[in-house]
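Only a single protein chain was left out; the remaining protein chains are all shown in position.
Order as written gives the chain letters A, B and C; numbering starts at 1 within each chain.
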Amino acid sequence: MTTTSAAATGVAGGTERVIGYSRAINEALAEEMRRDERVWMMGQDIGRLGGVFGLTRGLLDEFGPLRVRDTAINETFIVGGAAGAALAGTIPVVELQFADFLFTAADEIFHKLAKWRYMHGGQFTMPVVVRLPSGVVGGAGAEHSQSLETIAMHVAGLKVAVPATPSDAKGLLKAAIRDPDPVLFFEHKGLYRVKGPVPESDEHVVPFGSARVARPGNDLTVVATGLMVDRAVAAAEQLAPHGIDVEVIDPRTLVPLDIDTIVASVERTHRLMVVHEASRTAGFGAEIATQVQERAFFALDAPVWRVCGTDTPLPQDPELEQACIPSTDEIVAAARALAAI
Amino acid sequence: MTTTSAAATGVAGGTERVIGYSRAINEALAEEMRRDERVWMMGQDIGRLGGVFGLTRGLLDEFGPLRVRDTAINETFIVGGAAGAALAGTIPVVELQFADFLFTAADEIFHKLAKWRYMHGGQFTMPVVVRLPSGVVGGAGAEHSQSLETIAMHVAGLKVAVPATPSDAKGLLKAAIRDPDPVLFFEHKGLYRVKGPVPESDEHVVPFGSARVARPGNDLTVVATGLMVDRAVAAAEQLAPHGIDVEVIDPRTLVPLDIDTIVASVERTHRLMVVHEASRTAGFGAEIATQVQERAFFALDAPVWRVCGTDTPLPQDPELEQACIPSTDEIVAAARALAAI
Amino acid sequence: MTNDPGPDREQVQREVYRKVVTIRFAELRIREHVEKEGFGGFWHPGIGQEGLQVGAVSAMQDDDYLYYAHRGLGYAFAKGMPLEPLFGDLLGRANGSTRGKGGGTVHFADASRHVLGQGGTLGSNFVMGAGTAAASQLLRDGRVTVVFFGDGASGRGTWHEAALQASVWKLPVVWICENNGWALSARFTEQSPTEHVADRAPAYGMPGVVVDGQDAMAVHDATAEAIDRARRGEGPTLIEAKTLRIRGHYEGDRQPYRDDPVLGDEIPNDPVHRLGESIPDDVRRGIDAEARSQVEQAFGAALAAPRADRSVIFEDVWA
Partner (left out) sequence: MTNDPGPDREQVQREVYRKVVTIRFAELRIREHVEKEGFGGFWHPGIGQEGLQVGAVSAMQDDDYLYYAHRGLGYAFAKGMPLEPLFGDLLGRANGSTRGKGGGTVHFADASRHVLGQGGTLGSNFVMGAGTAAASQLLRDGRVTVVFFGDGASGRGTWHEAALQASVWKLPVVWICENNGWALSARFTEQSPTEHVADRAPAYGMPGVVVDGQDAMAVHDATAEAIDRARRGEGPTLIEAKTLRIRGHYEGDRQPYRDDPVLGDEIPNDPVHRLGESIPDDVRRGIDAEARSQVEQAFGAALAAPRADRSVIFEDVWA
């Protein structure tokens, strides 16, 4: 355990430790289950195995088989059952093994979770968290690698988290579990092993709808999420010596979206680029671009650009897969060109 | 049967009749099934009943129960089965009773239809059409009224049609059936009874990726689809006497998208507004807005605006429902304000 | 309201009769309204099926959970919801339980009476219901969840996923299939490889029971037994109540597809008559009069209520 300065980590005061993104998620689950015994989990292989990505290790031992339940291969039950269990006063945190599998429970996610409260006149709350291991991870193929958060952003009724650091993974997951609304929690599989400082406190809760400035800058605003945040920051560091001072903003949640922080930045930098791993067309980059030009059109000196995943399915081959999502080099090149407009 | 001038209808030459949007769809199905005996249909209640909206009336009698098959309530089979049937050399045209039900077959739509060809190295084609009665219709509620075409636009591998007139409904459906790729065909339920001129010819095929200028104008470009096209044109007529000459463009297909026609228009009018029934946030309006500012930023005199469905589920009450989607009045008001910037 | 211990059988039957006849009057009143005034949405009449709905729900305890199906109001009324909010929902009134959000006939809810609602996509109730039962198991609250569905909905894959898991976990849930022989234009006999939906129960290691759905008390008894079993921790039961769809799929459906004698107004084996037989005439007439006036009054009140205000559109998206 080390104590780092607030400036270095962006976290105000307190004791911190450097832990992995996976560990941060595991701790959030354990702490919230200790805090509130209505919190429980279900999913495939989360118990005895501790999850395909090891995120739930140790939880079966601590909380027992009624609170850490291994299901059969039945995604509609995992999500729809969670919805039903929420109506009966519990707080289910469920895992789909891959975010892509939200399509195998889409009626349950986009109808039951998103709309039940509304359709039934607000008589119920729907405190469900769906954990969704997301993004490319090295050869998992077209149906196990997608970034589908935009779809969740389009359908009203779902909150959407896209943590990029261990600290945010933990703090946002704790916020998600405490939230009375359904949350789709997109964990990036490529970040599971990344380490970073996380506040020690049990009350490290990161509020939804508050963006994080990952790197301050003055010449160009880059909005990035998930795996792209580090690449954008790396690109910024490469650009700095060339006199291009990039501000990198990580919105952390897409619903609610902290557009104010983004607009304020663009009003200073006059240029915006959105970087995301999800396919380009009709991805959330378009929404951010559109909102910014709606609100700050006359502050923009250049069009808003996007650096995004290809409009293709993802090939299985790990090298081809990387070629389908933005690299640091691509971000550097695009940022240079945009800054030159 | 009447012969109308090409100028009045936007259709080049030939004999035309005025028929309903439903009838146009029914004719397209019948003609394509006559033309190619590999074409067949399945769905709930499409045979004996002729479809919940009557779109398939008479087809069972003409083509028999093996080519017009009533299924049980099994959307994953309807879509996934169509995918499998396409691999075996047939051309399935399937109906989901409401577009919203694509969520009950989402794995089949967004994975099997969209990616099978790609994942298997291009060895197969996937000539499937999924007909999706879409949009508000007067009291069908949150899970029977949505406009979900944006989601299909985001996931690569699916073509997306959104016909707004009887002529386009027929011509695009014929094109969809002839297309070797999977097509999601969003029919607007609120247009089923609308009539319009449709060319007589069996070869009235409207190519995908070619927008239609529904009303030419010089001061402001409005892009609208489906039920919104008529409202946008009505708004344009109201604005004309006030010296605001609106061009209304109906892209007709979202994938592929004829962005060139839109950009060319904006380069003339210098202002763009997108009108859609789908929820605003991360709707396809954002994509069009973003592409236009990417390509014609310096031609824009004002931000691109959107007039869209609310970011809420749709209430069942028909009056409340109408309040959730753009009205002609709202389009008029927004266009006036945008023109004044 | 379980079978035992509780009020004696005669009282149960009288109460079931009262509720069934009330819903019957409600059915007739709604049909009249839809025919005369039109209707925003779809009204799926449940006339003729009220007996099984009320019979089954009458076997539930007050704090047991209910997911109903789309065919009428019998389920919710039997669970204690007053008529006025139900009619209010139907008519899109501000006094409806969903204030114009759910409405149609499709959605109403009453959290205090554990009426949890219904999914608009058939079969979503299966997984929701199993999940509610899993919560009861976790909380050890002793509650049972009852899920209604039609013969058509039984084909949805969610059934398979929910039923397997419910059986393996021995969840306290009771599945009640209203088999009225039709799913819109699809005959059950043409859509099922087995004679009964209940024939599928062994695949899930659960008891399957076929019961005459026109016999409200038989449904009551079968449900009571299944509920007891569930409450004892022995897991789910599948009950199939055989009934008939008297009218079209929705009011206004002309049923061009229907090749059995279209039933129209005749209700074979009418549960109202069957339940009424053993009730003394004067008592029955008193109940009927009371039910009729209750319906008239509630329908009038709903009609007189204001429509929901547009401001509700933006309410209840988020908690």
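As a convention for this text, a residue touches a chain if its C-beta (ideal position, glycine included) is under 8 Å from a C-beta of that chain, and two chains touch if they have at least 3 such contacts.
Because the structure is a prediction, the values reported are computed rather than measured.
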Omitted chain touches shown chains A, B, C
Of C:G155, C:P172 or C:G213, the residue that touches the missing chain is C:G155
Residue positions on subunit C contacting the omitted chain are 155-161, 164-165, 167-168, 190-194, 199-200, 202-206
Residues on subunit A facing the left-out chain by the touch rule are 44-45, 47-50, 52, 70, 72-74, 76, 100-101, 103-104, 138-144, 310-313, 315-320, 323-324
Listed in rising order, the subunit B residues that touch the chain left out are 38, 40, 42, 66-67, 69, 71-72, 74-77, 79-90, 92, 107-108, 111-112, 116-127, 156-157, 180-181
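We take it that only the chains that are shown with their structure count from here on.
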Note: of the two pairs A-C and B-C, more contacts are counted for A-C
Between subunit A and subunit B, the Cα-mean centres are separated in Å by 32
Chain-centre distance (mean CA atoms) for subunit A and subunit C, in whole Å, is 41
Multi-partner residues in subunit C (2 or more other chains touched) are 98, 101-102, 107, 119-121, 157, 317
Subunit A residues touching 2+ other chains are 107, 111, 118-119, 156-157
